[in-house]
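Here is the structure we will look at, set down as structure tokens.
Note that one protein chain of the assembly has been removed; the remaining protein chains are unaltered in position.
Take a look at chain A:
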């Protein structure tokens, strides 16, 4: 790969170049440090301490500092730092509490220079002064920070945090004397290096340990801290009180944080547990990382920008024993993968939709929403480099208002109320429901009920009401309904496409259209023929054919039945013209081809018609067709309804048909329907209906819904506190709360009481009492009324 960029820096060092690359280390790394010249990197860990040279194409091992046959714990490093002024000087923090400095200029193999064993516990961090050559600071688990002068054998000063262990120490870039220390108890302290007796300032930055902190390189007095509470916070230290100015929420505890050079708002973080990625954040957009490096397979333990004035190269070491150089241009940008669209329903069925402008602009039908269109370029940079910004985000917000009409769900509510689901013979239930549907101008549904009755009724039961009823209701009205449907659906679906109405609206529109259509109900045929694709009836059609063949049970029709199904499509509206005669069926068949030529898309309606005709004419002759013969058809019909969104129909039919159909439909589907319907009912606050449905359902999963949340909370009548354990004795005042006014015993079952005087008791007792007396049994003088 070609080298990516050349940046001449203030320090005047040579240009650096490279590519995304990695090398295997022998052991997990705990920390890494980089030389001032940006050409060497040191990797330190429990079992590794090496210097690698950064070349164009690869890492080259330069030096192994872990010498000796039996390396001591002094080599087991928790942290490492390369001096930024002196290229030969390194410092490490050892897990055993030693602070070690290394002089690469030493001629011997062992480069160890100084050894300070003043700390009693593990040293978590070492930090060289940015401009002073001999000043080194350390922070340890024992709660002390020590400042060393490398020319002396001992520390020059000791700072006691007066609290738990020190997790990080950092010299300020801005202020020569100041350093920041972060602590395990969540505090951050600022110290003046000249005053070891007391910290200058302390504030609580995080809940739980603060694992890291970093001063902003462009001396702005900004300090970034990262903690176990999964947050990165940026503090403004120039004011009197440290003020939190930015906060980034990450997904795991933050182990390291490093400001990105030359980018005022950017910082890189890596986490201590679970998450292996390195993130670069723009602190102003805290919800999505600006860039992510996903190469590591175990937690990243050290990150460092390769050069202090070059924002494009990031080095990282990890527990997975690899050392990586990441090129910024190879980073993945989560924002590109983020879903830029948003969709939401309003309370009244309005739909708001936000998307990238480019996606929406083509849509001419869009109603611009007042104030909804916002174009905002998110960031401006001094150097407008496209790759260095967040993607230009400008999205448009559209709101689709649904008309008042389409919002109404009256039909649903009424239907729910009026439908009878049990308690009567099957045929009557069907008839009743058919009537209900018809009154609400849902003629297709009405017809379906009628058909169901015919299909599943005992022939004997059917005989009398059947033909008459259909005779009345079947012929013309039925046809109406279908033709209307067709039109309704046709126009509506067009609407749908153009306006992007919600699905829910479809239903309403359908209703609305059918209403309109019912006015001009005379022109069934014409409408039928001009109707557009009617997808709704695709399955109904099939069943009609079957039906047809079955109902036509008389001997004469025998062969025809079997041929009919194949010819289902052709069999169109023509039939409508000849409603009364069964013989016409054959003719229909003959007619059908040309009909199909006309509109290949219209398919189903007429068969239903034809069926109804047949049922009228020959209802009594279908005695030995087993009801289960229809089951597949009905099943398809039900799922069709359910898919249309009319789960009410599906469930109602399911309940009314009961065992006749239940086995045909798999339990999961049934359960799904029930759940949807019950949910809808409850949204409309039709509690009684929903309860009835639950009760009548045969799915165990549904039936048990009635068993949940059956707790009724009552308050004690004495102390007015909630009674937690039992309904009849109060835990607090230990009085039996509900005592029967008649027999003076505790009521543990049904308790009835007067709403006027609030006396009451056993249901039976009170009933009996009030038979003989109209006064309250408690003797309060109230005239109780029992209804």
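Note that in this section a residue touches a chain if its C-beta (ideal position, glycine included) is under 8 Å from a C-beta of that chain, and two chains touch if they have at least 3 such contacts; residues count from 1.
Following the convention adopted for this analysis, contacts and distances are computed from a predicted model.
K.L.:
Suppose you had to identify the omitted chain by its UniProt name; would it be "AP-2 complex subunit alpha", "Phospholipid-transporting ATPase", "Sestrin 1" or "U3 small nucleolar RNA-associated protein 14"?
P.N.:
"Sestrin 1"
K.L.:
With the full complex in mind, choose from A:74, A:101, A:138 or A:225 the residue touching the hidden chain.
P.N.:
Here the residue in touch with the unshown chain is A:74.
K.L.:
Touching the hidden chain in the complete assembly: which of A:92, A:187 or A:253 does that?
P.N.:
Touching the chain that is not displayed is residue A:253.
K.L.:
Which of these touches the unseen chain: A:20, A:40, A:101 or A:122?
P.N.:
Only one of A:20, A:40, A:101 or A:122 touches the chain omitted from view, namely A:122.
K.L.:
Contacts of chain A with the missing chain: which residues?
P.N.:
46, 70, 72-74, 76, 78, 94-97, 117, 119-122, 141, 184, 208-209, 211, 228, 252-253, 272-274, 276, 297-299, 725-726, 729, 731-735, 748
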